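A protein chain is absent from this complex, but the other protein chains hold their places.
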Amino acid sequence: MSAITTPNQFDVPAKGNEPHGHNYLNHSKGILSWMFTLDHKRIGLMYMALVLFAFFLGGTFAMLLRTELIAEGPTLLADKTQAWNLYNHMFSLHGAVMVFLFIIPAVPAILGNFILPMQLGAKDVAFPRLNLLSLYVYAAGAAFFLYVLLSGVINAWTGYTMPGGFGLDTGWTFYTPYSSSKSMSSVIPATGGAFILGFSSILTGVNFIASIHTLRPKGMGWFDMPLFLWGLYATSIIQILATPVLAITLMLLIAERAMGIGIFDPALGGDPVLYQHFFWFYSHPAVYIMILPAMGVISEIISTFSRRHIFGYTFIAYSSIAIALLGFLVWGHHMFTSGQSALTNVAFSLITFSVAIPSAIKVFNWVTTMYKGSIRLETPMLYGIGFIWMFSIGGLTGIFLAALSVDIHMHDTYFVVAHFHYVMVGSMLFAFIGGMNYWFPKMFGKMYNERVAAFAAILLFIGFNLTFFIQFVAGSHGMPRRYANYPVQFVSHHYWSTIGAYIMGLSLVIVLFNWVAALLNGKKAPANPWGSNTLEWQSASPPPHDNFPTTPVVTDPYDLDRWRYVSDDEGWVLTDEAKAAIAAGTARTGQLH
Amino acid sequence: MSSISTNLGDPNDGHGHGHGGHAHSHNPFLAHHFDTPEQQFTTGKLGMWVFLGTELLMFGGLFCAYAVYRHNHPEVFMYAHTYLDKWWGAVNTVVLLVSSFTMAWGVRAAQLGQKGLLCVLLVLTLLGGAGFMVIKGIEYKAKWEHHLFPGRLNVYNKDYAGPEKPGEAHDTHGAAGVSHGAAAAQGHDHAHDTGVAGKPVVEHANLATGAEAAPRSEGAETAPQAPKPGEHAEVAAMAKPVDGPKIPVSFFDPNSLGAASDAAKIVPKSGGPAGLAASEAAHGHAAHMAYGDLPARDKVRVNTFFSIYFMMTGLHGVHVVVGMGLIAWILIKGATGIFGPSYYTPVDLVGLYWHLVDLIWIFLFPLLYLIH
Partner (left out) sequence: MLNAILAQSKGATFWMPEQASTVAAEVDWMFYAILYICYFFFFLILVMMLGFVLKYRHRSGAVDHPAPAGHSLALEMLWTIPPTIIVLFIAWRGIRGFMDMAVIPPNAYEIQVTGQMWNWSFTYPNGTTVSELHIPKDVPVRLVMNSTDVIHSLFVPEFRSKKDVVPGRFSKMWFQATEARGEYDAAQKKWVNGFPIYCTEYCGTSHSEMLSQVIVHPTREMFDDWLADASVWTDKMTPQARGAQLYGMYCTSCHSVDGSSNTGPTWKDLFGADRAFTDGSQSKADEDYIRESIYYPQKKIVAGYPAGQMNSFLGQINETDVGAIIWYMKSLSDKFDQSNLPTKPPALEEGVVDEGAPKP
């Protein structure tokens, strides 16, 4: 904090590295220095390795299940029953791995861990040890899922059933009583894994909430925070409030399966619909765990690449909190056909519609931010525009499903599948990859190949829409979800959907190779390649171990006029006026108040 | 709670005012990413409160399950809770409250740097926790002996797969009666079967054992298997105090059983249904819910009550054990004398955790033991 009195000490280095070339990557050496690091940046990178591996696994399952569906009848295996079983295991593992191991942790644990303390101008998160613990808890949970996968593979090859069962064929929702009394698959290891992953999520949430509350630098009030932090804050609220309910639910499910305790199994006096209530009380807010930080990323990207101050800052910030809180009150819309009372359905339908309003506010504010901007279509911005497209479709199709009479028809069809993939994959994945591209130079100090990245973004956009838009049509005609086989009328829908999935897969491979290529021989990145004004860009690329040599000066995070473009090598630097303002101690623009 | 509200009010207050007042570079307890000890303390406390919030929600799920089943099947809860011993429960409540008090005093001692007092108080708290677990163990042991463990170890479970203990007369008796109830809960008409057999007492005992051996969902039709002669006679002998053919359901109702024979007290002390029925009758209470009054399909739900009971008290017990581990840890740390006015965060946070554990029990006790 002493920097405030002597601001001249701080100047943004023009070139990427600190004078002596020290950064968090080479701060200390050896595998132990990574495994026991308390540095949020290194933890973020380790999360990245694990989460991307999980994404690769989940993606592989997706390719396999789409391949099974490319034609009518058994495709991957000649035998009908084996083909159906394989498909059932594939879609269950795809869902479970993607939800619990990828979309929930992706943005908070990777981008959040790396960026949140830096946007706060802090040296670390509030509880660095808990942060490291959450990483290992995540790894332990992931190991359970690997066990599930392994047990399935071993059973398929040798016929040997490992303790707990083999594979996972319950769907990621683990609905009782199928999961508790019928399925032969590794339900206990899988739910145990999800239970453990929940604690990783809780630890991250606790950490982020405490960090945002107490580590904000002098001068950064709640409404001076970058919107990414608002997104993370809203997400953390959901993580700490909803995840424990999932944990207890899964614990009951495990006890039910292991001991037959009879909470959910009607044969033992239990109620299977209660399980659904418990499960969705977590899992619907979990959808917002995925999307809220993604919205934060998009807010940063849209503003930066439009060179405009974000429009309607307070409305975007409040709408994040509104979505987080409303998200707790809408779980019943997953159960409109389950036989809950008509009055309950009506109430949940009404509250569900209310989520549409803050979502609409965000979209319109993003679009308005672009008005009169100076828009640069660099790769993160392509993902930003793609996000708005995806989220508009995903959000608007949610209205069909919130409307009771239409939902009765659409429920559990491909219309729902397409809807949530537009939100959870289209939107969230676009924000994640966009955010990765946006912060990649900061994380690694290297620039990726812009042309390849843009090509991959466009290809991903095409592939995604081909895969999922046609599923709306199949669904509204009655194609039920989780079907290993389908009537002939849906053949062409599934064929084109699978082709789209292959295009998606290809584009994701290109994205990954582009990153790897950049790591190996990318151009050195400047400290601020995009001209953003959030605090992380005021550190070197990659940042030093302690993030900032001195505490940076807080200004309006979207006051982009403080920066001017120099060259691709040097990126953006502070204008002379901005430097003078820092020197004079009047740097804080405070335009928001 | 105050730390949270201050922070919500003005986030900068927490660490702003302390700035410059401390030579924080010399404070060995100050982590590198905090500016002041106050900021560090506030952060720790906030983190703990948030974590306690998640704990509450975790138990909230169980409370919710409890509420749903109690609302849907109040008679089952009325009946089943009589197996619990409310006196042990009350004793445990007192034990935990006292340990909470010693913990709170311990925090005060840590703040004042009273090393000796702190250690004594922490040891007392630990003893309280241990005492709680011992009493819980006694209660669990009684449940085990009466075949009331959750899941397939519960005689009310239609898939009961627990042990038979013919050596202990009253226990077997109770178990036999109850397992008959479990079999009856499947909706098969044993009264008819046994009436035809003409040897009701023996046949009922057989049915009880048969139901345990029977594969799931096939019920009574396949259940009666020829019992071993010795077992046969033994069970029959035990069941003898009840005379004459009665309607099986009320015959095997633990309450009426207790009324008929003192040997059949299923649960020790007055907590047992048998004793309760008698004592309530003696005290002129309103008619107590009896097992026979339960609709057939609800009998299996007695198992659900015990599932919820064990999940709730078990999860709470795990928290007590974790809390004891934490207290032992700060006891070891405290013995070195590092806690004082400038650094007592761990004691404070563990204290918060311990109070939460206490608080949850305060809710569990009346909800499970004192149903009216």
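Which chain is which? They are A and B, in the order written, and residues in each are numbered from 1.
By our rule, a residue touches a chain if its C-beta (ideal position, glycine included) is under 8 Å from a C-beta of that chain, and two chains touch if they have at least 3 such contacts.
Everything numeric in this text was worked out from a predicted model, so none of it was measured.
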{"item": "Contact residue for the chain not shown (choose from A:A49, A:L377, A:I458 or A:A583)", "value": "A:L377"}
{"item": "Selected from A:F311, A:F328, A:Y438 or A:W537 as touching the chain missing from the view", "value": "A:F311"}
{"item": "Contact with the hidden chain (one of A:W34, A:F353 or A:Y502)", "value": "A:F353"}
{"item": "On subunit A, residues whose C-beta touches the chain left out of the figure", "value": "79-82, 84-85, 88, 169-171, 175, 177-178, 181-184, 266-267, 270-273, 306-315, 337-339, 342, 345-346, 349-350, 353-354, 356-357, 360-361, 363-365, 367-377, 385, 388-389, 392-393, 396-397, 399-400, 402-409, 411-413, 473, 476-478, 480-487, 556, 558-561, 591-592"}
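Note that in this section only the chains that are shown with their structure count from here on.
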{"item": "CA centroid of subunit A to CA centroid of subunit B, Å", "value": "39"}
{"item": "Of all residues in subunit B, those that touch subunit A in their complex", "value": "7-8, 11-12, 14-16, 19, 31-33, 35, 39, 42-44, 46-47, 50-51, 53-55, 57-62, 64-65, 68-69, 72, 150-153, 157-159, 216-217, 297-298, 300-301, 303-304, 307-308, 310-311, 315"}
{"item": "Subunit B-touching residues of subunit A, taken from the complex the two chains share", "value": "1, 117, 122-128, 130, 202, 205-207, 209-211, 213-216, 218, 221-222, 240-245, 247-249, 251-252, 255-256, 258-263, 267-271, 274, 278, 546"}
